[in-house]
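Missing here is one protein chain; the remaining ones are kept as they sit in the complex.
Coming up: chain A.
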Amino acid sequence: MHQPTQPSSPLRRIVLAGSLALASLSASAATTLTIAALNNPDMIELKKLAPAFEQQNPDIKLNWVVLEENVLRQRVTTDIATNSGKFDVMMIGTYEAPIWAKKGWLYPMDKLSADYDLNDVVKTARDGLSYGGKLYALPFYVESSMTFYRKDLFSKLGLTMPEKPTYTQIADYAKALKEKGGVYGICLRGKAGWGENMAFLSTLINTNGGRWFDEKWHPTIDSPEWKKSVGFYVDLLQKYGPPGASTNGFNENLTLFASGKCGMWIDATVAAGMLFNPKESQVADKVGFAMAPTGVTPKGSSWLWSWSLAIPKSSRQEAAAKQFVQWATSKDYIKLVAKDLGWTSVPPGTRISTYKQPEYQKAAPFASFVLNAIQSANPTDATLKKVPYSGIQFVGIPEFQSFGTVVGQSISGALAGNTTVDAALKAGQAAANRAVVQGGYQK
């Protein structure tokens, strides 16, 4: 606000002061929400469409902080742990939601508006975001894992990919593709990290009957199931995978597959939309898909992850924040994206109603696979033998971020040939044991 330059009469001053006070009043009546968001295509679209929300709610202004996943996690954790209240809405994952809810860091997502239709939100996704029977975040997009393969190469080699392949079949196909198909037989995550190679490996271990811990919180990383699974993985990638597989994460494999260098790839369902987009992928018309492969049990063979919106207890604007979170995860928002970008690009996996849309089924041939994978991924029943934790591709305790990554680094080392699988698992076992002993889990 500018000061008047000309000398003013007392009356004028009073009027001016009054209008200034009014102006500042109306300014403070508008609520500003700061949203900590992840840099991914779905979130960028949300940011782009958010002015529609601001128009509907003229008293709410949105402020965005967009960051990369690991930076975001560190930034948001610092803020929430110091109760700073810099953020009103945070994007968090299935791993954080129950842990943070347990610590009392999040507002429960109750008293939602009548037209929100919570039962339309996929149940496994809701379960993954709940703690003690209460929901603490609303899913913005949900992903599971599945198998992608090259239809053209399969038919050329006379192979058929079943809808539900087994890992034994995958190994045979990888061999054939590498030897006769002129491509790397299979691409898998090798980069170390609890959310990188360990996400895939945990599903492989689950389906082979293994688990991270037994009921008494003793790690089972040196068990035969782990040895079998990790041995299989290292052997498969060393023989038929791309060179330098131990540094490949989601993006590297996406590039390899999209540029036609991989015959098969098992990874996040979110890749389907990218591989089918001819602007980003040279194999858009040649991609086939199947469920994530299984071993001795289908339990825990595909993961479940959702990026969700939550409201930290430190926020002073719970009501406005809840209004925004509901809008961003509503049926109307999905329709808004469909109108702007087309149905292929709507946030996947959150609502059953999305999958009932004939336009979506037509535009996204992978839709039913994705929904099926998400609905069958149960974070509370992901292993053959009983476990004391929840989570499919992770262990839902705060210590997991650290020891999960240490185990990931040992296995990545084995994949690179720096150490043996046995030595890697022995080191992993010791790291996991240390973490749970220090955390006081073992009774």
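Assume contacts are C-beta pairs under 8 Å (C-beta built on N, C-alpha and C of every residue); 3 or more make two chains touch, one makes a residue touch a chain; residues count from 1.
Heads up, the rule we're going with is that contacts and distances are computed from a predicted model.
The complex appears with one chain absent; UniProt names that chain "Carbohydrate ABC transporter permease" among the candidates "Phenylalanine--tRNA ligase alpha subunit", "Ion-translocating oxidoreductase complex subunit B", "Carbohydrate ABC transporter permease" or "PadR family transcriptional regulator". Residue in contact with the omitted chain (choice from A:41, A:231 or A:413): A:41. Here one chain is not drawn; of A:56, A:84 or A:420, the residue touching it is A:84. Residues 34, 36, 38-41, 44, 47-48, 63-71, 74-75, 78, 81-82, 84, 86-87, 195, 249-251, 254-255, 258-259, 268, 270-271, 274, 279-282 are the ones on chain A that touch the missing chain.
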